[in-house]
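Take this structure first; my questions come after.
What you see is the complex with one protein chain gone and the rest in place.
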Amino acid sequence: MPKINMVQAINLALRQEMAKDPNVIVLGEDVGVDGGVFRVTEGLHEQFGERRVIDTPLAESGIMGVSIGMALSGLKPVAEMQFDGFSYLMIPQLEGNASRYRSRSQGLWTVPLVVRMPYGGAVRALEHHSESREATYATFPGVKVVIPSGPRNARALLVAAIRDPDPVVFMEPKRVYRAFREDVPEEEETMEIGKAQVVQEGGDLTVISWGAMSHITRQAIDEVQKRRGAKIEHIDLLSIAPMDTDTISNSIRKTGRCVIVQEAPRSFGVSSEITARINDNVLLYLEAPVKRITNYDVVTPYFGRELKYIPDQQRIERGIEETLEF
Amino acid sequence: MPKINMVQAINLALRQEMAKDPNVIVLGEDVGVDGGVFRVTEGLHEQFGERRVIDTPLAESGIMGVSIGMALSGLKPVAEMQFDGFSYLMIPQLEGNASRYRSRSQGLWTVPLVVRMPYGGAVRALEHHSESREATYATFPGVKVVIPSGPRNARALLVAAIRDPDPVVFMEPKRVYRAFREDVPEEEETMEIGKAQVVQEGGDLTVISWGAMSHITRQAIDEVQKRRGAKIEHIDLLSIAPMDTDTISNSIRKTGRCVIVQEAPRSFGVSSEITARINDNVLLYLEAPVKRITNYDVVTPYFGRELKYIPDQQRIERGIEETLEF
Amino acid sequence: MPLTMAGEFSTSYLQILDESGEVDRELEPKLSDAELLRFYRAMYLSREADQRMLKMQRQGRIGTFGPGTGQEAAFCGPTFALTDKDWLLGSFREPGARFMRGEPLSTALLYYNGYEEGNALSPDKRTLPIAVIVASQTLHAVGIAYSMQYQGQKDSAALVFLGDGASSQGDFHEALNFAAVWQAPVVFVVQNNQWAISVPRSKQTHSRTIAQKAIAYDMPGIQVDGNDALAMYQATKEALARAHSGGGPTLIEAVTYRLMMHTTADDPKKYRTEKEEKDWWSKEPLVRFEKYLRDKGVLDDKAKATIEAETRQYIDEEIKKFETRTTFKPDASFDYVFGTTHAEIEKQRAEFLATLNQGGADA
Partner (left out) sequence: MPLTMAGEFSTSYLQILDESGEVDRELEPKLSDAELLRFYRAMYLSREADQRMLKMQRQGRIGTFGPGTGQEAAFCGPTFALTDKDWLLGSFREPGARFMRGEPLSTALLYYNGYEEGNALSPDKRTLPIAVIVASQTLHAVGIAYSMQYQGQKDSAALVFLGDGASSQGDFHEALNFAAVWQAPVVFVVQNNQWAISVPRSKQTHSRTIAQKAIAYDMPGIQVDGNDALAMYQATKEALARAHSGGGPTLIEAVTYRLMMHTTADDPKKYRTEKEEKDWWSKEPLVRFEKYLRDKGVLDDKAKATIEAETRQYIDEEIKKFETRTTFKPDASFDYVFGTTHAEIEKQRAEFLATLNQGGADA
């Protein structure tokens, strides 16, 4: 199996799905000739032509709106938002139409599309290029929100998203794009949307993370395990909506302790939702409050300060240790 | 004190603030000659003229964008979104600009504006006129989200919102608009944004509600108290963001039991955030899991079905009793 | 070259059947008697359905709706020009157009009574459900048009209706721009009925015509008498022919008037004069079309009476069908959140059903 990074893995998923299904279409700003500002769609334009890999005008609501029309009429658009910071322009079309057509028409009309976007911070970018707003998208029923954490699950989840019958917001942690490589098989591989992955089993404490936080969390866990000999279970959430409550509940039943690592501000984020579900389902198993290691409720600072705000390995280690000791 | 309904109370707040401060400007679709589709701005056009009460073109992003410009240059715009279902069109301007100018410029530039909108269900309306998406707005740091529950607090909070230095999303539960009357003083009255109100004290259990749910929750509490003689504390949240954690925590410390009533779908809503804050601050005081009485994670049904989905008095009573008995 | 010309443009206006019902012979479209009658019936049904629905709304038998009265030519004309290979997208003020595409009145009534089951037109009819968010549907039309182009369905174009108010939305601009760049087979029909609820056309946009907005995209644009059924048909026919032959999109402005309230929740007395309404009643589309048909010998009193009776009968039957419907599955909303099954949704469904059984939530 070749070792590739997340950019290459996503490219592989797109290339293979496009080769397989002529209805799969890629569109967005600079996705064609340029191959995308992060080079995620590189080579697709040459291979599949400009009818299938479309450099659109600069209008995110437009991109989403035409994608909905394409999806309603038999195509499978994979739209790119150049950055999640500009993706809010498509919320009205997502909320108002993509998420509703199935329910509106009792299943007669559906909108199978994927909207990919790089998201998250720590890449020394300009304003609007560093937020982590997965929770905003998760407030819309009828929308699936998927976040891979590494090359292999990015490839498998994107294939699943393209084949999924519903609109999927696919958020790619840009900090991970070229951060590390993994073995990714050439042969088809998919993962089920709506399922979390237990990346490591353990009985003493559960750590839940997603996106760019998963890699760093993994390192923090290794460190604490080495230091303390504790057995820590690590869950990579992967699907924000629908969320896999059962995997979380089962883990808490076993460990009784939970740490959640979230790149986004603390309030109204995914960690709030996970905590609420733990309350609803397994509160009585808890031996300590759920520990939420998060960013703060501030407007995302420019890059000069941002690393001070995003959870880092030390904060995660400390959070795990405090919760083990509670 | 005259007894007036919420529509009249909001109108009173607007009228008095406009009379007091010539920089206060009202704008939106049909807010002028027509007096608003709910008659909230009735009479303002006649009294203050078309330069201060502006019938805008039909474009929500436009309304928000020009309001930001007005706020940046000394005016105090109070913009109306005709329904929250169309308000998502202004999210890009709210998220990208209104919420950020203060932080972006380290306080040099600020955007003091109010964006009012009717929201919520149970009024037999067409699609897009029944959602309860306060949590979506609460995911944006820098934005205040305020929800009154009755005529008196609507008036007082709107006055506070107009005088507030920050962008305030003011969500008016349209089900309450004409549902009941309250004594509302002619004289100025304001309430602090960011504070919840303990509308009734009690030691056995805490119930938290906001918006249209508060009235119905109040009735459920009365019923359960009558039936059981329990003493129930009722908190009306009023501010969704920033949220008043302390009032909630203090109450839980006292009661150890909590029920939250939420009109919105269960996941990624305000009740998740409250539950998470209870976890963070007062988990060890809990004698039962927090009970969340909510809508479900479905696309808001058309009005033929919607009443089956929104929490009603019976569900709330049952939830309170189960939590008392836990 | 100091101050020179960078471009010259013009916008034209089409009328075939004037206010008094006189036809321009040169421009008159060639339609058979049967076609003309079908056309007339469609407009007549739309008008009659409005009247009956208005009564039903006042009696609480259906919820809010927006009547199309006065605009029958503007929405039936373009629809009459479509084939069933073309797509139709609308907003909420084209009742007759939806009937022409095969939607039974009973289904429309279900929609206005708060049931998603009222959006039941099969996708093979190529007619999308009502779009409430104004202008949002214009982009869907462009996407569909792209699909047709991509799939080589040369006979298929997308026609999309919107209002003058909707033309202020950013989505409308983005749709026109995408359509022009892609030369997509799509026809935009703006029903300029002079009002967006209480906001008059003059406060909506500063341009003399809405048709001239096409110039911003170097797209053909034409202003049409929207109360002239023949002109609306003809303008659309030409736009569709262009679209089908690879000639790209067209913008049509239908100059018409909303003769009734915005919706049943609205009171036009608050913002416009009865005189204005009366003036426009004198230009309304049905009378004029009827005169044309009578002049042409296609319609006489007897034929008219038959149409009236048949229409009434159809409406009666459909209302009966609507009112004797069986009840609907309460938990349908759980079926259609996603196309896949998820544990959390199913858990909530069980909770919902249990609550219903406990007698909560007006079971």
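The first chain written gets the first letter, and so on, giving A, B and C; residue counts start at 1 in each chain.
The definition used in the following text is that a residue touches a chain if its C-beta (ideal position, glycine included) is under 8 Å from a C-beta of that chain, and two chains touch if they have at least 3 such contacts.
This one's a predicted model, so the numbers in the text were calculated from it and none came from an experiment.
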Partner chains on view for the chain not depicted: A, B, C
Among B:53, B:138 or B:193, the residue in touch with the chain that has been omitted: B:193
Residue of A:61, A:217, A:255 or A:272 in touch with the missing chain, whole complex considered: A:61
Which residue of A:1, A:19, A:284 or A:307 touches the chain not shown here: A:307
Residue of C:153, C:207, C:311 or C:340 touching the missing chain in the full complex: C:207
Touching the absent chain when the full complex is considered, from C:180, C:197, C:229 or C:332: C:180
Where the missing chain touches chain B, by residue: 25, 51, 56-57, 59, 61-62, 64-75, 77, 92-93, 96-97, 101-110, 112, 141-142, 144, 164-166, 193-194, 242-246
Residues of chain C (touch criterion as defined above) contacting the omitted chain: 1-16, 18, 24, 26-27, 168-174, 177, 180-181, 183, 203-209, 211-213, 215-219, 223
Footprint left on chain A by the chain that the document does not show: 29-30, 32-35, 37, 55-59, 61-62, 85-86, 89, 124-128, 266-267, 296-299, 301-312, 314-315, 318
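By definition in this document, only the chains that are shown with their structure count from here on.
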Taking each chain's C-alpha mean as its centre, the one farthest from chain C: A
Gap in Å, rounded to a whole number, between the CA centres of chain B and chain A: 30
Inter-centroid spacing, chain C versus chain B (mean Cα positions, whole Å): 36
For chain A paired with chain C, centre-to-centre distance based on mean C-alpha positions, whole Å: 40
Touching two or more other chains - residue numbers and ranges from chain A: 92, 96, 102-104, 141-142, 242-243
Multi-chain contact residues (two or more partners), chain C: 116, 133, 170, 332-333, 336-337, 344-345
